[in-house]
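Notes to accompany the following structure.
Note that this complex is displayed minus one protein chain, with the remaining chains in position.
On to chain A.
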Amino acid sequence: RGAGAMWRALSGARWPLPALSRGLAKSAGPRSARHLREEEEAAPVFQYAGKAARRKDRVFVWGFCYSGALGVPSFVKPDVGWKKPRRIQATPYRLETEEKISSAACGYGFTLLSSSTTDITKVWGMGLNKDSQLGFQRSRRDRTKGYEYVLEPSPVPLPLEKPQQTRVLQVSCGRAHSLILTDSEGVFTMGNNSYGQCGRKVVEDETYGESHLIHQLTEFDSRVVQVVCGQDHSLFRTKKGAVYACGWGADGQTGLGHYNITSVPTKLRGDIAGVNIIQVSSYGDCCLAVSDEGDVFGWGNSEYLQLASVTETTQVNVPRHLPFKIGKIKEAACGGTGNVVLTEEGNVFVWGYGILGKGPNLIETAVPEMIPPSLFGWSDFNPDIRVAHVRCGLSHFAALTNRGELFVWGKNLRGCLGTGRMEDQYFPWRVTVPGEVVDVACGVDHMVSMVKSFT
């Protein structure tokens, strides 16, 4: 071969040189449609979600951070030196939890999350713990002392008899005490008991901080199915439809016919004697109960016209039936100064004092006013949007629709509304949560929501 080349070079013959092969390079020029189609068919297919992909359960929190109630330690004590502590989380922030949270409650500066698991740890608490409302949180630096502020969701030690069988159904938080409802071991109460709100006898000069005491309540006429904490009182609803109360009663919120404190849960009488109550609600000093027939009963503080439809007095200490002609009532929620009910048709009615949700002109009303459904997304284009649940914080309201959207309105105290803005909201406004909101718990200055992801 070499001789041939040399011969060619020597002879100077001008052969046409063989075409230089370009190896693996492809020819340039427009790709024909057939080439494109073949390439497309040969491309690999990626799978991001299988056919049996499940929707995940998530928890989102927002509001005031410094109390630790949001459960994100980096808001209060940043893990990097140059970051500043965050005072307010104005938009929903995802909270990582170990288990699926089935019930959450926001108190005054603290939060309780509970899961219906049969594992040992069923309840987690975070936030203020100066009155042991989150149980005894042993400090890691000194084993004899407890934490005053809990910045991360920490397990609440419950003295259960059968910890691997009992399930926690619901939690509720008040100003400085909390209630945990289990399915077979009654109700556990912890926290401040200076007014008997924990259901045990008031001990003079008791120090509630760093206390190991968790009281168990089992003496009711039937199994307790719902527990509700007011500011300094507790309400228990049993399966038979009766309501028990204990705690501070100066505004008549215990509904027992007197204005003294009660330290043992006592059954309520008055207009709800013999009535099958299906839901109770309270957060401040006023209480509402809904019966299975769709009637609503109220007692407690009426300084803000919450019960002015039946009486002129500012305190009502016996449950009274509220004769509203707005239809059958499905759910009620009580706030500090305003109340909200949801009827069977899906309409939302508000009354009381404060920012009620019908614009800046409606400040107070004693008679329920309906919030137009178009503010919750109802329109001719979407005629089947309905409000499914209503919730109340101390000075704000929340509504959940059947499509999983969350609407909030009211006073935006330290960013508790979660809209991303710091102004008060005078009519229902959507909160953008990346998922379908299943339930929401409202506190004084923070909120917790349980959300299912979209896919």
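The rule we apply is simple: a contact is a pair of C-beta atoms (placed from the backbone, for glycine too) under 8 Å apart; a residue touches a chain by one contact, two chains touch by 3 or more; residues count from 1.
By definition in this document, contacts and distances are computed from a predicted model.
Engineer: If you look up the hidden chain in UniProt, what protein name do you find among "Glutamyl-tRNA(Gln) amidotransferase subunit A, mitochondrial", "TRUB2 synthase", "ATP diphosphatase protein" or "UDP-arabinopyranose mutase"?
Structural biologist: Matching "Glutamyl-tRNA(Gln) amidotransferase subunit A, mitochondrial", "TRUB2 synthase", "ATP diphosphatase protein" or "UDP-arabinopyranose mutase" to the record, the invisible chain is "TRUB2 synthase".
Engineer: Which chain A residues touch the hidden chain?
Structural biologist: Touching the missing chain: residues 39-40, 43-53, 358-361, 372, 374-375, 377, 379, 381-382, 403-405, 423-427, 429-430, 432, 436, 454-455.
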